[in-house]
Every structure is written in structure tokens, then in C-alpha cells.
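For reference, the structure discussed in these notes is given below.
Note that this complex is displayed minus one protein chain, with the remaining chains in position.
Letters A and B mark the chains in the order given here, with residues in each chain numbered from 1 onward.
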Amino acid sequence: MSLVEFLQQLINGLSLGSVYALIALGYTMVYGIIGLINFAHCDVYMVGAYIGYFVATDLHLPFVPTLLVAMLGTAIAGVLIERIAYKPLRRSTNISLLITAIGVSLLLENGFNWLFGGNPRTYPHDILQQSNVELGPVHSDTLHLIILGTSLLLMILLQVVIYRTKIGKAMRATSTDKDAAELMGINVDTTISATFAIGSALAGAAGVLVAILYSSIDPYMGIQPGIKAFTAAVFGGIGLIPGAFVGGIILGVIETFVTAWYSQLSGAIGFIVLIIILIIKPSGLLGKKVSEKV
Amino acid sequence: MSVSLTASLKKLGIFLAASVAVFVVFTLLISTGVINAYYKRILMTICINIILALSTNLIINFTGQLTLGHSAFMAIGAYAAAAISLKTGLPFVLSLIFGGLVAGLFGFLIGLPTLRLKGDYLAITTMGFCQIIVVAIQNIPQLGGAQGLPGIPGKTTFAWVFFCMILTILVLHNVVSSKQGRAMISVREDEIAAEAMGVNTTRYKVMAFTLGAFFAGLAGGLYAFLMMFIEPTTFNYFKSIDLVIYVVLGGAGNFAGCIASTSILTFLPEALRAFGDLRLVIYPLLLIIIMILRVKNIRVMRLVKMIGRHKGGKEGDSHAAA
Partner (left out) sequence: MPLLDIQNISIRFGGLTAVADFSLTMGDHDIYGLIGPNGAGKTTVFNMLTGVYTPTSGTMTFDGESIVGLKPYNITKKKIARTFQNIRLMKNLSVLDNVKISFIYQEKYGLTSAILRLPSFFHEEEDVQKKSLELLKVFHLDDKKDEMAANLPYGEQRRLEIARALATQPKLLLLDEPAAGMNPQETQELTELIRWIRKTFKISILLIEHDMRLVMSVCEKIVVLDYGKIIARGTPDEIKANPKVIEAYLGEEAAHA
């Protein structure tokens, strides 16, 4: 592989990785705040892609408004899922909550399949003009760069929300100690809802971006990227926001290179990387070893 | 828990007599056509799923290790049993045992490094192993690759699945009511305290995982010789998630509950067939409603208990686990 090819693949890998990171952030935020692997998160991503599809085809809105409407729609969906399905089970065992999340996931997938049919729909190609970009000898296209740029921008915004705003402070407090946060006058319900709203909005954005990239959507499109994003979150150390970011980027890059080399492996590569990391460092890449106090 | 020989034999006798009676009733219903070929197939699937659920139960409910990749061992058992039978003409029963043993071996090899992980990390790693095994089989042309493996003789009968299920119940019941089972339960309850009382927790975690893998492999073999055709994607982690749902709805460490929930949840999609595609929406909807009601229900039960205790004093409330 020549250096030019390497750099081209690297850009592709980074943009794929930044999408994984966007989805992984939602997993990691929800896990951090209520300790749940939100299986339905990958389907919120799919819902985002569908909202974007309807907005772009029926309302003929351009890229930026489409993205914003999709994010708003998925934020509402995320909050509703939490309020209806997860909240009643908040004080019960982890595994009951996990199964409910699996139920919500199946409901969204099969529900969309029933409502809109299982055939893939083609995304309107005029939503973003695709053209080649030449960075010296390296060829890339606007699409990959826009995806990378949008993802990075959203992640910077997330950092600002988490570290510079009141709700961000409440989120950090709640994820550290829910009961103590409540005693300090933080409205835990609102904070959890906000977490779901933000995480879901990021997934919705990722859904629109990926749908434009592959120009096709279907009700089960969330499963594969969902697994990979979750892997990315665990890889970086679940519950840690920088971990999701780093994990997503690394996973995207590794996947792009390995798939270019041996395409059969694309379905399993994420897991192979994950298992190697976890066996060497059981708390993830950035995670600290937390041993139980005896 | 009874530890005396006579009591144990008596229980065994009653259980076997009841099993044979159930078997005779079902056989009669099948031969008279009350249960037609279609429902007979569902019945056999239920038996296979019960073997799978009970083996998952040992790992999740008794040992407290959340695995999301148990179907991988079913896949290994199915492919190992089918392949050896097709390649060497090994008799059916030996092929089944071979499938179980290969699955058990994989369970041991996978369990040894992964069971150091806890909770969600273990869950995602086992899920990963499941996916890796599915992809691996897809890339082995000798096993039919992604197209699947056809031409497996249809040797699995109702008697086979039924009595394999009975055997599984017996073996796993004996395991959980022995010192090995007690060790597994102690791992679930408090690993640190268990180690302080001299329990080698890793040993018993791996033991549960290996035993569970063996029975999943056995179920896989039965499945292969029932369907006569197997393909890798049947065994992906969705199947594992089904198993987790069976055992969680079945209640913690409860054999009867596990058998009941597996039977109902295996039959439910068939019962909803009249709804067409909508059944795929109804099933998860029911699942969510059941989970929510379950939490409320437990609260109601506790309330009833508390009132009862206030009124009538305490009554002998025995039986903890198993």
C-alpha cells in the first residue's frame, strides 16, 4: 500500500470512525448515568435516518435543516423510550432493564418494517453535492470530509454542553452518584431525560450522515453500526465520554484497513479487537481499574 | 434440600414416572393426529429450547455470569455433530455426544480467559465470541460456508428430544444441588466472600460455562438432525438473546419457571402467526409489558407478604435457591 493510498484510507477510516464515535457517545452517556446497555440506541440511529429521509424527500429541505429536524425527532424519541419503557424499571435489576431495552429495539425494528416495509429506500442524492477534493496527491470527496467535520463539530458541542452548562454539571453529578445528586437538589428525572435526548440526537445525526454516505436505508440498518459503536464505547472504557470518541475513531480506522485487506472479516473485526483489548486491559482503553473495596 | 439416599431415590422415581407419563400422553396425541406434524415440530423445538435455556440458566441465574453468546455453543455442537456424521458415518447418538464434547471444549477454552471479566464487559465479549464463531463458520467451505450445510439425515425424533431434555434436567438439577452448585451460587452472591471461604471461584465459573456449553452443543446436534439443514446465521447472537429472555422471565434459578417461560415464548410467535408481520411487533411489545408488569407484580407480592406477616406472624418460609 502506497503512502497516498494509506492516507486516502485513513480519511475514510477517520470519517467512518467519527460516525461510530457519534453513536458510541449515546451508549456511553446512558451507561454512565443509569448503567444500562441501551440496545435500542442503534435503532434510534435508524429512526434518525428515516426522519431525515422523509424530511428531505417530502419537504425538500436542504442538508442542514434536515439534519436538525432528524436530531430533534430522535431526541424526542429517546426521551419517550426512557420515560415509557425504562423509567418503571429503574430500581430493578440490570438484566430486566437490559431485556426491556432489547424489547424496545425489536419493537422499533419490526415496527418500522411493518409501517414502511423492509425494502431499502434510496436516499435523495441531491441533498449533498458530491465532488472530489484533492489535498495534494490525496484524493478524497466532500462527503467523507463533511461527515468527519459534522461529527467533530457535534462532539465539540457536546463537550461544551457537558463541561460548561448547568445541565452538563447535573449529568456529571448524577452519573457519579444518583442518590447524592438527588439530595443536592438535582432533578434526576430531568437529567436522565436530557442525557437520553442528547445521546439520541447524536445518533440521529449519525443516521442521516451514514444514510447520505451509503444512500440507502432500511429498518435493520442500525444493527451492524450499533454493535460496532457499542464495541467502540467498551473499547474506550464504557461510561467515559473521551473513551467513546477515541474508541470510535480507532475502531473505524482499524475496520477500514482490515476490510481493505480481507473483506470477509468486516463482521467480526470489531469484536476481535475488543476481545484482545479486554483480555489485556479489562476496563477498556481509558478506563481505570476499579477494584471493589473489601 | 434432601441429602439422604432414600429420599433422593424416591424423588428420582417420581420424576421419571411423571416424565414417562408425559411422554406417553404426547406420543398418543401425536399418533392419533391431535397434534399434527406442524405442532409436533414446534413441540420438538420447545424441547430443544428447554435444553438450551436450562444450560443458559446454569450460567446466568445460578453462577451470575451474564452471557450473550450462548448460541455459539449450539452452533459448534450442531456443526460438529452434523459434520462428523456426514464425513465418517458415525452413529447418531455418538455424533450428538461428539457435538456436545466439542462445544464443551470450546466453552472451556473461551471461558478461561473471558470469565475474568465482569458484568457488561463479559456480556459484550461473549456476544463478540458468538459473532466471531458465526463468521468463522461462514468462512469454512468444508462446513458449507455462508450457504449452510445440507443433507443431514433426519434422525431426531420426538423421543430423542424429549429424553435428552429429561437427561438435561436431571444432570443440571444434580449439579446445582451439590457442592459444585453451591459454589456456583456463592459466586453469584458474593465473589469476594466466596473466595474468603475457600471457594476457587474461577474454577466453578469455568465449570458452569463448560457444562452449559456441553448441553448447548447437545441441543445444537439435535437441532441439526431435526432440521436436516443448518446455516451459520441461525446461531447468531439474536438466538443468544432469546435464551437470556427465557431464563430471565423464568425467574432466578428456577427450573420450572425456566421450562414454562421457554415453552410459552417458543410457542408465542407461532400463536401470533395469524397477525402476519404484525406479530413481530406484538412480540416485543408483550415483552416490554411483561417486564414492566413483572416489576409492579413483585411489589404487589411483597406488599401482600408484609401484610400477612403483620397479621399472622411468621410462617416457615423455607427454600432459598434450587
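FYI, a contact is a pair of C-beta atoms (placed from the backbone, for glycine too) under 8 Å apart; a residue touches a chain by one contact, two chains touch by 3 or more.
Please read all numbers here as calculations on a predicted model, not as lab measurements.
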Residue in contact with the excluded chain [from B:90, B:105, B:171 or B:228]: B:171
Contact residue for the chain not shown (choose from B:71, B:138, B:201 or B:261): B:201
Full-complex contact with the absent chain, from B:133, B:166 or B:183: B:183
Subunit A residues touching the omitted chain (full complex): 294
Residues belonging to subunit B that touch the chain removed from view: 3-5, 8, 171, 174-175, 178-183, 185-186, 189-190, 192-201, 207, 316-321
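Please note the rule applied: only the chains that are shown with their structure count from here on.
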Distance between chain centroids, defined by C-alpha means - subunit A, subunit B (Å): 33
Footprint of subunit A on subunit B - complex, ascending: 60, 66, 113-114, 116-121, 123-125, 127-129, 131-132, 134-136, 138-139, 192, 241, 244-245, 248-249, 277-278, 280-281, 283-285, 287-288, 291-292, 294-296, 298
Subunit A residues touching subunit B - in the complex, by the definition given at the top: 31, 37, 85, 88-89, 91-92, 94-96, 98-100, 102-107, 110-111, 113-114, 227, 230-231, 234, 238, 264-265, 267-268, 270-272, 274-275, 278-279, 282-284, 292, 294
